[in-house]
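This report refers to the structure that appears directly beneath it.
As you look at this complex, bear in mind that one protein chain is not there, while each of the others sits in place.
Note that the chains take the letters A and B in the order they are written out, and that residue 1 is the start of every chain.
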Amino acid sequence: MSDWRYKLSENRATLLAFVFFIVMFGIYSSNHPAGFNANVVQTAANKGVLLALVAMAQTFVVVTAGIDLSVGMVFVLANCLASWIVVGSPATAALGVIGVLACGLICGAINGMIVIYGRLQPIVTTIASGAVFFGIALLLRPVPGGDVYGPLADALTGRLFGAIPASLVALLAVIVVVWIPYRRSAIGRAAYAVGSSEPAAFMSGVPVQGAKFCAYLLSGLIASVAGLFLTFVTYSGEASSANGGSYTLFSIAAVVLGGVSLFGGSGSAIGAVFGALMFRTIGDLLFVFNLDPLWQPLFQGVVLLAAVCVGSARLFQVRNRLELFG
Amino acid sequence: MSQQAHPTRLSAAFRRVDPPVAIAFGCIVAMLLLGSLYSRSFLSPEYLLQQLKVASFLGVIATGMMIVILLGQIDLSVPWVVAVGGMMSTAATGWGPVGQTMAIPFGIACGVVLGLVNGVGVAYLRIPSMIITLAVNAVAQGLMVVHTGGFSPQDSSSPAMRTLATGDLLLGLPNALLVWAAVGAGAIFLLNRTTFGRAVYGIGNRERAAYLSGIDTQRTVLIAFALAGGLSAFGGVLLAGYASKAAQGMGEAYLLPAIAAVVLGGASILGGRGSYLGTIAGVILITLLQSILSVVQMPEAGRQIIYGVVIIAMLLLYGREGRAR
Partner (left out) sequence: MQSSAQPLLRMEGVSKRYGGVRALEKADLVVNAGQIHAILGENGAGKSTLIKVLSGVVAPDAGRIMYDGAEVTFASPAAANRAGIVCIFQELSLIPDLSVADNISISNPPRRLGMIDRSAQRRIAEEAMARAGAQDIHPLALVKDLPLSRRQMVEIAKALARNPRVLILDEATSALTAADVAKVFVVLKRLRDEGLSLLYISHRMHEIAELADRCTVFRNGSNVATYAAGTKSDNEVVEMMIGREYSHVFPPKIKAPADAALPLLEVRNLSWTDRLRDISFSARAGEVVGLGGLDGQGQRELLLALFGVLRGVRGEIRVGGANVAPASPHAAKDKTIGMALIPEDRKTEGLMLPMSVRENLSFAALGRVSSGGIIDHDKERGLIGEMIDLLAIRTASIDGPVGALSGGNQQKVVIAKWLMTEPRIILLNDPTRGIDVGTKQEIYQLLRRLADSGAAIVFYTTDYDELIGCCDKALVLYDGAIKRVLEGSEITERALIASALNIAAAPYDAAAARQ
């Protein structure tokens, strides 16, 4: 029985995020004027999945004690690219999808190489690379436009069996196919080791550089999946820096709400997903309670502030203040 | 014994210029020369003064960012604290004669309050600065949305604000530049000649050692963030003065350039290292880069790409940072 206790304790942050999300979504849907129906859930899901995917991308890098401030821009770039190449016949559309994913991998690889071989800090690297990715997105889509392969878009943004949003199923698929195998692989564990204590990881023979590189690669990949999905939702590509910027910053908020430590070494993308869904739901809660939409940004901000303050309450249990310093 | 002849001020200053700062200034000169191949007017006093004026706004904001980065932290609340500064000062202008005279201090004070929230979070609650400043940014945005009712702010700036940002009282030098010069002089004094500045460098270098040396690290961090908030808001006040009114999202364009300017000036993003001279170079460099790209009518796409590539290239040039400390 003590096995369960340990597993529980290890995943405590993720479970908390899950619980909070369920509570919030419960409040939301029970008070929704239109009631808890499939349409409501579908719209919410489509919006939420976008941020959830970007938050997942951010998690890969944050776990290694890095940060990726270019995720929002890779997201936008993938969106613009998809609006060009995920079109036409099923074959060309499939090739287009592969192209978009490859683009995400390349963006991730660029980030990884600069951080690892250029030995620059992730925060400045990704600010600069984000600008480059956005510039390329602008080249692709100076004005919003484009199209996307209809059947695929409809399928992924629609509903399965008339009730379950396909986007959630797709999100689940990404988690099962990408996150869980990664988490259980040696390279995934190496990423956690690096984030937890890079010197100890090095001394223990963990492949530090390989783990970091893989993390950036996957971040780019999942961000491009998110961008692809955005194209399915909006049927167009738009190079909006405001959009890219806010997704980047919201992904950090989602990651923190989901219990992933910004210092690296702990947390899970599943928690980040719930953090993202929670974040989205908070905004919508106001609408549901008929509060002036004017107050939504403030409400969202205050909840975020409260959440991060509460999250640090653990620090008050520290007995030796030296532990507070690195 | 190690007592040497006290070096002259000048030679001491030169010895302290480290390579990144020299490279940054070198790049500024190179850019001007390259630009002059495109058009003579790149070297004209009017153009240079105009650039310095535009740079002043970024310069004031980057000063606050630099202090926070020297501590080893980051301030992501710049976008909306700038907006708060602009909007609150223009709002105060509309509150009668008392409001008008107090507009500028009021705007700055609002920024200081937000900075204090950041500071309390980082210093006392030990929340990573990245996330608390992000949250404060969101709260500031929320407050401003409520304040303006979601519309563009209609208040206009006070005459004082306008003069500060657009006038040129002294020898034809833009007031904004003089303001930046004053802020900069204050920053240099603060960092190099006060115990606060010494504490900032110490904390950025090794907070544990600073703490064990009996420095009140919490108070230092608090003051630093409050200063940064005040300076960001002051930047917003100036921007509102320049445009005669505030605007939604007026601070968005200043966050990443402020960080880039500080880092391109040779400051380490991990803290503990950097001189204000470098920040000056970084601010001018970025302003010049943005200006040149717009003069040669480079489309926004190209501008973004070149902007990003230049930052990475220069940082790689400075030498690898982030070695184990």
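Points to keep in mind about this one:
Please note the rule applied: a contact is a pair of C-beta atoms (placed from the backbone, for glycine too) under 8 Å apart; a residue touches a chain by one contact, two chains touch by 3 or more.
Nothing here was measured: the structure is a model prediction, and the numbers come from that model.
Contact with the chain not shown here comes from a single listed residue; of A:Ile22, A:Leu160, A:Leu291 or A:Val318, that residue is A:Val318. Touching the chain that is not shown, out of B:Lys53, B:Lys245, B:Arg273 or B:Arg303: B:Arg273 (per the contact rule at the top). Among B:Pro45, B:Pro97 or B:Gly214, the one in contact with the hidden chain is B:Gly214.
Where chain A meets the omitted chain, the residues involved are 2-3, 6-7, 9-10, 181, 184-186, 189, 192-193, 195-197, 200-201, 203-206, 265-266, 318-322.
Although one chain is not displayed, chain B still touches it through residues 1-4, 6, 193-196, 198-199, 201-202, 205-206, 208-216, 272-273, 325.
Operating definition for what follows: only the chains that are shown with their structure count from here on.
Note: centroid distance chain A to chain B, computed from Cα atoms, is 30 Å.
Interface of chain B with chain A (complex): residues 74, 76, 121, 125-128, 130-132, 134-143, 145-146, 149-150, 207-208, 211-212, 249, 252, 256, 259-260, 263, 269-270, 299-309, 311-312, 315-316, 320-324. Residue ranges of chain A in contact with chain B, taken from their complex: 67, 114, 118-121, 123-125, 127-139, 142, 199, 242, 245, 249, 252-253, 256, 262-263, 294-302, 304-305, 308-309, 311-312, 315, 321-322, 324-326.
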